[in-house]
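Report on the following structure.
Here the complex is missing a single protein chain, while all its other protein chains stay put.
Moving on to subunit A:
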Amino acid sequence: MKRPQLIRPALLEARNITRLYGPKQGCEEIDFTLHQGEVLGIVGESGSGKSTLLRVLSGLEKPDNGQVIYHRSEPSFSELTGTDLTTPEPAHTGLGGAEGALDLYAISEARRRALLRMEWGLVHQNPRDGLRLGVSAGANVSERLMALGQRHYGNLRAASQDWMGRVELDPRRIDDAPRTFSGGMQQRLQIARTLVTEPRLVFMDEPTGGLDVSVQARLLDMLRTLTRQLGLSVILVTHDLAVARLLAHRLMVMRQGRVVEAGLTDQILDDPQHDYTQLLVSSVLTP
């Protein structure tokens, strides 16, 4: 009989990461481990370095110091669908050797980009940064599948419609342009576009920022359902503690580029230890 795994294997490790634009501007000496299936929230006021850290973690910006280690283990969606990720010799786009720890900034740019495209997902705060506005909703949702080599139009459409449904968009709008969608709907579209390949690891930067409160609430609800259903591993940046409470299993609290407190979400929010966290929680600090 299969037992539930009690100790989940590590998926991503930050080792002593520093990326500074100036004193206390950026992130400094960050260490943590993200386990499979975990949602890690990074909170802190505006300017505390959350987005900088997320860019470093997601392969978009090289740190001044430190390492990002990604642990590859089970076959991913892309491998199961027969793309060239598992070929022993790195192909042009492939990631090469299937297993083991990848040092994100020690591997080639080619492999790093392949990783981002094939195994990871990135949800931008502004959906327009993550969507192709010139093509239909369906083309947006199925692009990552095409990048993985899927070449059946009917199947691509079916997958797009399925995912539009899962993010609570009307699948009949598959041929509509993203511009004709509201801000909240565009964000749903971006999420569908990201999750369609069932990435092993998803990075989100303020996914509900810039939306009306009522729209935010519904989106959050949907995100929570999806992360649970899919058992997603997520690193979520937000300045909004309500968002963090709803989605994150664990939190890291950042201030002036450093982590001042980390722990289980309930623990941090109900019994904050650090002065700064206490201030944050009591909402004295407004972002």
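Definition applied: a contact is a pair of C-beta atoms (placed from the backbone, for glycine too) under 8 Å apart; a residue touches a chain by one contact, two chains touch by 3 or more; residues count from 1.
Note that in this section contacts and distances are computed from a predicted model.
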*Hey, which one's the missing chain according to UniProt: "SCP2 domain-containing protein", "Arginine ABC transporter permease protein ArtM", "Alpha-D-ribose 1-methylphosphonate 5-phosphate C-P lyase" or "Acyl-CoA/acyl-ACP dehydrogenase"?*
"Alpha-D-ribose 1-methylphosphonate 5-phosphate C-P lyase"
_Residue of A:Gly138, A:Pro178 or A:Pro199 in touch with the missing chain, whole complex considered_ = A:Gly138
*Using the definition of touch stated at the top, determine which of A:Leu60, A:Met146 or A:Leu264 touches the missing chain.*
A:Met146
*Name every residue on subunit A in touch with the hidden partner chain.*
92-93, 109-110, 113-114, 117, 132, 135-136, 138-139, 142-144, 146-148, 151-154, 156, 174-175
